[in-house]
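Excluded from the complex is one protein chain; the other protein chains are retained at their positions.
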Amino acid sequence: MPKSLSPSLASLNKTLEFEAEFIDGLKDIFEEKIVFNKLLGLKITSLTPHRVTARIDMRHELVGHYSHNRIHGGAISAGLDAVGGLAVMAAIGARHLDELPAQRLQRFAKLGTIDLRVDYLRPGIDDYFELCAEVMRLGSRVASTRMEFLGADGKLLSTGAAAYIVS
Amino acid sequence: MPKSLSPSLASLNKTLEFEAEFIDGLKDIFEEKIVFNKLLGLKITSLTPHRVTARIDMRHELVGHYSHNRIHGGAISAGLDAVGGLAVMAAIGARHLDELPAQRLQRFAKLGTIDLRVDYLRPGIDDYFELCAEVMRLGSRVASTRMEFLGADGKLLSTGAAAYIVS
Amino acid sequence: MPKSLSPSLASLNKTLEFEAEFIDGLKDIFEEKIVFNKLLGLKITSLTPHRVTARIDMRHELVGHYSHNRIHGGAISAGLDAVGGLAVMAAIGARHLDELPAQRLQRFAKLGTIDLRVDYLRPGIDDYFELCAEVMRLGSRVASTRMEFLGADGKLLSTGAAAYIVS
Partner (left out) sequence: MPKSLSPSLASLNKTLEFEAEFIDGLKDIFEEKIVFNKLLGLKITSLTPHRVTARIDMRHELVGHYSHNRIHGGAISAGLDAVGGLAVMAAIGARHLDELPAQRLQRFAKLGTIDLRVDYLRPGIDDYFELCAEVMRLGSRVASTRMEFLGADGKLLSTGAAAYIVS
């Protein structure tokens, strides 16, 4: 549906790429310093100013439904919240390209989730999962995102929406 | 606000208690078999037909904000989803008291979250947290719950609402 | 459930009442100037710094389900969004008692809904409905509310939660 967003996304895509220092810094914060993300096994797989993707490998600790080896809905909601925040951080990073990477990274510390909604569409049973998030609007105080949780075959398993406070 | 619910809750409270076998069975499923709940450190602290409470002890693995030792919003959403489902399971258990505890417990396997909303009100910084959930309506196919995530001092940190499919 | 909120609410209740000028001004904005509220037939029934109630009389124009004379879910969501915003406005009014009523009322113009969730629990079939809203947290930039939509007999028909930008 977000056909209406495509033009601006496409144009951004061509004109902006993050420095390795910024990307490495974000990865360090996201995958290591936010310890719970590490517990989830969340790994960033791509990072652009308007869209980010990440991956979770299935493992026994994430099981939510004992008889089906299904991933816990809470691992899904936690992952979607995390990638939504990451997408906002990327968008903020793109807005403040005049700042040094280290300065931009400090903005991550001020990000907070206001609220989150997750729709569970299909059981999450797979070897690994892909998560992606897109910023629908980045305001000066509030950012809104949409997220998706996909199976290894690209099947849509859950969707999410969240609002974040930025400052 | 849920003043309107009080009369029925109060009356239920006085007339119904679960057997130890049912409670032990629910605890085993919730705290052990749902492995991700174990990773979160979720422990049931009370269980009645209409309201359940649980607890999460803070530990390093749950950190979401590296500089404040704050619990990850995803641990909150995961915990609230879990206790909402537990409350529905308790309500279902109360509806099927004619069945043996083991039969009632099998109904847990059929429970699924349709969707979840979490509102993050205040930073989750504390030694432990209390989670509680209440069933707002138990239909034949869908159940709706409200949940709360509280600090050790009883301060309200997050609220949630969820819908579950029951069958 | 919001037991944890009671102490502060109770203490506020005893110490603070709005001036007639402020209440009349809010009523004029809410019931007249916000024209869609008038279309819904929304009327404020009580207004305190932390909790507001309103009422909608059922009429043919609000029908959502043609064979049951049921109120449209959209009338419910619209009403809950409106009373949530009103509760935030009341809370803001209480925070800025040092300002003149007219000044405080101007703050209403800056209020905006960030997002809204409504859970439809039971069919809305009745002669009139009561709506109530409570502010869960009023921050400097974001306020969070919980709302309820009740039948004439006080039965809980729908619940809501919303976030508002305040400034």
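Per-chain residue numbering starts at 1, and chain names A, B and C are given in the order in which the chains are listed.
Everything below uses one rule, namely that a contact is a pair of C-beta atoms (placed from the backbone, for glycine too) under 8 Å apart; a residue touches a chain by one contact, two chains touch by 3 or more.
Worth saying up front: this structure is predicted, and the values here are computed from it rather than measured.
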Neighbouring shown chains of the undisplayed chain, as defined at the top: A, B, C
Residue touching the undisplayed chain, where the options are C:Asn37, C:Thr53 or C:Ser144: C:Asn37
Hidden partner chain, residues of subunit C it touches: 29, 33-40, 60-67, 71-75, 77-79, 81-82, 109, 112-120, 123
Residue ranges of subunit A at the interface with the undisplayed chain: 1-2, 4-5, 51, 117, 119, 121-122, 132, 134, 136-137, 144, 146, 148, 150, 154-156, 159, 161, 163
Touch residues of subunit B, complete complex, unshown partner: 114-115, 117, 141-142, 144, 161, 163, 165, 167
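As a convention for this text, only the chains that are shown with their structure count from here on.
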Most distant chain from subunit C by Cα centroid: A
Numbering shared by both copies at the subunit C-subunit A contact, with half separating same from different: same
Whole-Å gap separating subunit A and subunit C, where each centre is the average of the chain's CA atoms: 33
Set of subunit A residues in contact with two or more other chains: 114-115, 117
